[in-house]
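One structure is given below, encoded as structure tokens.
As you look at this complex, bear in mind that one protein chain is not there, while each of the others sits in place.
Each chain gets a letter, A, B and C, in the order it is written, and its residues are counted from 1.
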Amino acid sequence: MSRKDGKNDGEKRQGGRKSRSKQGTPRGPGSKRPKTPPKTPKVERNPRENPMSGATQDLLQVISEGGKALKGKKSGLSEELLLGMYRSMVQTRLLDERMINLQRQGRIGFYVPSTGEEASQVGSALAFEEEDWIYPSYRVPGLFLQRGVPIERMVANCFGNDADLCLGRQMPVHYAFKDQNIVSISSPIGTHIVQATGTAMAQKIKGSSGVTAVMFGDGGTSSNDFHSGMNLAGVTRAPCVFICTNNQWAISVPQEKQTASKSFAIKAKAYGMPGVRVDGNDVLAVYKATKSAVDDARAGKGPTLLELVTYRRGPHSSSDDPTRYRGNQADEWMDKDPILRFRKYLENQDLWSEVQENALHEELKAGINASVKVAENAPQPALETLFTDVFEKVPPYLREQYETLVQDEGTGHEPDPDAAFPL
Amino acid sequence: MSRKDGKNDGEKRQGGRKSRSKQGTPRGPGSKRPKTPPKTPKVERNPRENPMSGATQDLLQVISEGGKALKGKKSGLSEELLLGMYRSMVQTRLLDERMINLQRQGRIGFYVPSTGEEASQVGSALAFEEEDWIYPSYRVPGLFLQRGVPIERMVANCFGNDADLCLGRQMPVHYAFKDQNIVSISSPIGTHIVQATGTAMAQKIKGSSGVTAVMFGDGGTSSNDFHSGMNLAGVTRAPCVFICTNNQWAISVPQEKQTASKSFAIKAKAYGMPGVRVDGNDVLAVYKATKSAVDDARAGKGPTLLELVTYRRGPHSSSDDPTRYRGNQADEWMDKDPILRFRKYLENQDLWSEVQENALHEELKAGINASVKVAENAPQPALETLFTDVFEKVPPYLREQYETLVQDEGTGHEPDPDAAFPL
Amino acid sequence: MSQITLVQAVNDALKEEMRSDNDVVVLGEDVGVNGGVFRCTADLVEEFGEERVIDTPLSESGIIGAAIGMAVYGLRPVPEIQFSDFIWPAFDQITSEMAKMRYRSGSQFTCPMVIRTPYGGGIRGGLYHSQSPEAYFTHTSGLTVVVPSDPYDAKGLLKAAIRSPDPVIFLEPKRIYRAPKMEVPEDDDYIVEIGKAAVRREGTDFTITAYGAMVEVALKACELAEKKGWNGEVLDLRTLVPLDEESLIASVTKTGRLVTLQEAPKFSGYSSELSAIVAEKAIDVMEAPIRRVAGFDVPFPYTLEHVYMPHAERVLKAVDDVMTF
Partner (left out) sequence: MSQITLVQAVNDALKEEMRSDNDVVVLGEDVGVNGGVFRCTADLVEEFGEERVIDTPLSESGIIGAAIGMAVYGLRPVPEIQFSDFIWPAFDQITSEMAKMRYRSGSQFTCPMVIRTPYGGGIRGGLYHSQSPEAYFTHTSGLTVVVPSDPYDAKGLLKAAIRSPDPVIFLEPKRIYRAPKMEVPEDDDYIVEIGKAAVRREGTDFTITAYGAMVEVALKACELAEKKGWNGEVLDLRTLVPLDEESLIASVTKTGRLVTLQEAPKFSGYSSELSAIVAEKAIDVMEAPIRRVAGFDVPFPYTLEHVYMPHAERVLKAVDDVMTF
């Protein structure tokens, strides 16, 4: 958008650009209007320089992009933990591939891949304790795996069967795992950010030493409840860690159209808390930054905003076609594979080999296959699950609706085979 | 609020503080509970230091607190303009006093005083051109006066009579003045902030050279649409000036409970625009800062956030009793009178005298009196105004409701004499 | 028993529940030192401290969103929205989150919380301090919607709401906040069950349904009708969801004539549901059209408020219609 030079004041001029009517005075349906002269449209990017694109020098890093340990930076993690993280990252990638595949075959209805963002998910997951509560986004399967959620539960959710803890009520990937203190995911963007603040306040009120973490995207920072959640956490010094996974896109909207701020981390200043930018493709940097924020929160030092800079290499979801809006300009980031980077690091430390890699893939694939097989053969949720869990007890009017339904069904009505989610 | 030290995890422990039930398992209505042991409550202020309280050194100033021109600072305004501003400030104060008086006598239903905030209103008003659009808050009568709104119109609004441009549909002080491009005020806090961004975008789209300004309070910065409006303006570089009148209170909530940010101006960083802190009791500083932001916006340099630091010396509204929540701790600011300060300045420049002061008060009071007299004797809005302006044309179903009403009335039903607005 | 106002009844209910359950917390704008702009939370911060009586920043979505996070964790928050007209910034949290948390998680997570908010006209509050928003909530599956009409109910229903395992919208009729005092039990165990209507006046000729401040108007209309020799029944719904359908059907089955009464605009309002239920389940007993008395389908006015608000004379007109059909 560029400012018009002419002195024309839109409201007052008569000629110039066509304007159907003065405000509040609509033209009648039938009146004649002149044909438009052809116009040369400009489709151009917001001209502001994008301070985040390309380089990652100003980001917190532990591993170099080539997989070397950076001078003076130590992970401080045991071999077991390092390999565990690697395992979760690979498992996430394989699950992604399989689920997208099943979606393409019409065997599940929808999926949200996170390819390229495995480090940000797994690195942060390790920083939390059991007692901590997590409000995840819909794009962090690696976090669940790293935190110990059984993969069968995740697959069951994607099939929406009766083993799904959410009883097939939500679209795939909208998980909820009470056992791991992972709060129910909903589709509306941003609502969970202020809920996390509330949970963190409750932890403080109840005298728990737990903290709360919440994940959201670059797009999520524009939501109302990013604002309300961050502000309230700032004022109350709630033990909350706000994790923005900046994958540089919100469906088709690039980060520089999302906000004009210098970075996402800098938004912390509006709420009186620290903001830290981290290389989100560096699993050890993510761990380090998250751990430090979690420790601070637990120690009563208040909330932190983390910005994990990574890249959404795939489509937004199984319904999205990114070539429509980003063509090929994304190459540079396409090559940054956090798994490869971490693998090189492990190999450089003599912790990993090709043989181990192959065995791991075999094992993880077998596990996914087994889960898929079970899930695909599981029954649908029972008819009555339509009516349960609206309230603790099914009230009379819902029981009546259920009973009418039972009477009515068996009329031969079947699911629409053409119904498919378009986004 | 201070963090508990104990390791007690609220969800799991059995003893400790009483907790009626596990989550989701309510206790039955009749069951017995132990009596609470007496608890020593703490009522304490948020312990964070308040970076804004007291001193005004770090603020943009032109006139010293004692009324002297500060070294090297020039107003750049003609004598006529300076005296015009002073006139508006005094008129605002007198209108305030009269309206609060009328409210106390039950002759109008409600009023919002702005005593102590005259400089911020009048100083900014002068910075706008005729073509500019204004989204005011409910606490800026001085802006309207300075911008040329006839005082009769304002008084008519407070009486809600048929000369009120809003036809008595809104509470007092919720003005709308199309002739001055002053957009309709509504009660919900913050909604107008993003509307201002939209109007500024429209000015750009229509090729107008006008800009848009929006006023809101310190409390208003917590609203959702502060966030959405500032962010969108940042991205689109809309010609918009955001003016936060920080009078340090939102009803009973002090600024340090409103946000933890270092200042309100610093919130601009979250949106990629400049933020400026100004002594809001210095009418020339306010003018200078606003003018500069307006010039920038007009020149295509994008939006600015201004924070005008002042103080709400009176109650929040005619229904509020501030002694309930702020006792006497506010003394220091109570003494900072922006009108006195400007008067001293004018006197120091030999532009003003006691004689002039008295004459001005006489004249302005007479004008207010005349407006009150007219307004009090004006008729109520006609019955049909209940149904007009919902849509451009009254649709059949509303016409039907109107006709039924006309038939029904005359049953002797009268206004409730006890109805009074409690806030 | 003591003689108290509706405001005091709310205040007492909060105090009793906060004393007996440490998980009950109150949050909202000006609820702390100021005690709420209507004084419903007066003295709470002094007794329970700032940790459990929280003055929040000016953000309704923040208040409700945070309360959801607290409820999900195991507290029983009672957020206050200063005027129900200002609840809309929180509507996403209410309708997308609070109402659906239990369903979408298969009861893994729940939201036991009560949103208290004053509503309704009659206080010279104009467009944005007078509205009656109940219909926006009654259509949202997962919400319980309660409207007391006097101090006795206000206390008992609020206590029951706070103990409920699911979210409750608790609409307080501000016009009668300080209306004549009433005897209200002080027994800690006293509650009024959610989901039960109350017959405020027994009658045989026609039924008026009402709730909140309109109950009084309905009773007054019945007095006027009595002069014409008609004997009206007033059903105070008390809980809008779940509706006490049984009592509604029972009353119209007896009287065969129904006038519904609400302050909110008529079109697509809550009372339309009452008509629809009767037209679906009891049309055969109806001896006259179902007349609705309601606010006009316009925004709420300031100066002409007394014309806008349904009053007894207007209700009587509707009674006349159904009695002389």
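Just a few scattered comments:
Basically, contacts are C-beta pairs under 8 Å (C-beta built on N, C-alpha and C of every residue); 3 or more make two chains touch, one makes a residue touch a chain.
Source: prediction; values computed, not measured.
In the entire assembly, the chain absent from the figure touches the shown chains A, B, C. Checked against the full complex, the candidates B:A127, B:V173, B:A196 or B:I339 give a single residue touching the omitted chain, namely B:A196.
Within the whole complex, the absent chain has one touching residue among C:L171, C:L261 or C:M286, and that is C:M286. Summary of contacts with the chain left out: across B:Y86, B:F110 or B:W133, the touching residue is B:W133.
Panel shows chain A; residues 1, 10-11, 17-27, 29-30, 33, 35-36, 39, 41-44, 109-110, 160-161, 168-171, 174, 186-190, 219-220, 222-224, 250-253, 257-259, 319-320, 324-325, 380-381, 383, 385-387, 390, 397-398, 401, 405, 408-409, 411-416, 419-423 of it touch the chain omitted from the view. Mapped onto chain C, the interface with the missing chain covers residues 61, 85, 88-89, 91-92, 95-96, 99-100, 103-104, 127-128, 135-136, 138-139, 141-142, 241, 264-265, 267-273, 275-276, 278-281, 283-284, 286, 288-292, 297-299. Mapped onto chain B, contacts with the missing chain fall at residues 133, 164-167, 169-170, 174, 176-178, 183-184, 186, 188, 191, 193-206, 212, 224-225, 227-229, 231-232, 235-236, 388-392, 395-397.
The rule is simple: only the chains that are shown with their structure count from here on.
Centre-to-centre separation of chain B and chain C, using mean CA positions: 31 Å.
Within chain A, the positions touching two or more other chains are listed as 202-206, 224, 227-228, 231, 235-236, 392.
Each of the following residues of chain C touches two or more other chains: 51, 56-57, 59, 61-62, 72-74, 89, 107, 110, 165.
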